[in-house]
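Before we start, here is the structure in question, set down as structure tokens.
Excluded from the complex is one protein chain; the other protein chains are retained at their positions.
The first chain written gets the first letter, and so on, giving A, B and C; residue counts start at 1 in each chain.
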Amino acid sequence: MWQEKDNKLTRTFKFKDFSEAFAFMTRVAFLAEVHGHHPNWSNVWNTVQIELTTHDAGNTITEKDYQLAADIDKLLA
Amino acid sequence: MWQEKDNKLTRTFKFKDFSEAFAFMTRVAFLAEVHGHHPNWSNVWNTVQIELTTHDAGNTITEKDYQLAADIDKLLA
Amino acid sequence: MWQEKDNKLTRTFKFKDFSEAFAFMTRVAFLAEVHGHHPNWSNVWNTVQIELTTHDAGNTITEKDYQLAADIDKLLA
Partner (left out) sequence: MWQEKDNKLTRTFKFKDFSEAFAFMTRVAFLAEVHGHHPNWSNVWNTVQIELTTHDAGNTITEKDYQLAADIDKLLA
């Protein structure tokens, strides 16, 4: 589940291996381009950590972050 | 299933949408780079068609093609 | 340059190797998702062939195709 922490919406995703993790990242990248809203994110092997915050709103969590988070969750549904 | 046709090993894959299809293509691209053996392939929206043949062996199907096909199938297991 | 042929806007792109070709395809995929308009395309090693047509308009070339083509060209500018 997404957690709110330090004005960021964060969630960590685990996959079977790097290939599956990076394929997920590619799909999140599509969403980011469509939303015009991009994550702060990191990857190590099978783990992807996503942080969402709105820079233009003084680095707070806004509706843009909740909407992108919801669309990311749909990838895994 | 893969089919042998005109000295090519071919299979068509269907996905939910373009995002899922392209994520699959990214994983196949990883395999292609690791195998040092690359597909002839095409994509339209949610459909990916892969053709495998070995150029260096006069465009015939070789062990390289069967091995890449087997690893591609594992992505969907 | 893009060519009009059989009611399709087509262009073939050549790159140094597969890695560079697929990175280009990833960027075209971003554009396709943003435009909500997707190519018919194929790849063999360092070569990417793109065909653009509008299915919803009876498989003719429309403004959607010209706009996507223009944005694809910007990737290489």
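The working rule: a contact is a pair of C-beta atoms (placed from the backbone, for glycine too) under 8 Å apart; a residue touches a chain by one contact, two chains touch by 3 or more.
In this text, all values refer to a predicted model and were calculated from it rather than measured experimentally.
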{"item": "Contact set of the excluded chain (shown chains only)", "value": "A, B, C"}
{"item": "Sole residue of C:N7, C:T26 or C:T62 that reaches the chain not shown, by the stated touch rule", "value": "C:T26"}
{"item": "Residues of subunit C (touch criterion as defined above) contacting the omitted chain", "value": "19-20, 22-24, 26-27, 30, 75"}
{"item": "Missing-partner contacts on subunit B, residue numbers", "value": "26, 29-30, 33-34"}
{"item": "Chain not shown, touching residues in subunit A", "value": "18-19, 22, 25-26, 29, 32-33, 38-45"}
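Just so it is clear, only the chains that are shown with their structure count from here on.
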{"item": "Distance from the mean Cα position of subunit B to that of subunit A, given in whole angstrom", "value": "29"}
{"item": "Subunit B-subunit C separation of Cα centroids, rounded to whole Å", "value": "21"}
{"item": "Sequence positions of subunit C contacting 2 or more other chains", "value": "26, 29, 33"}
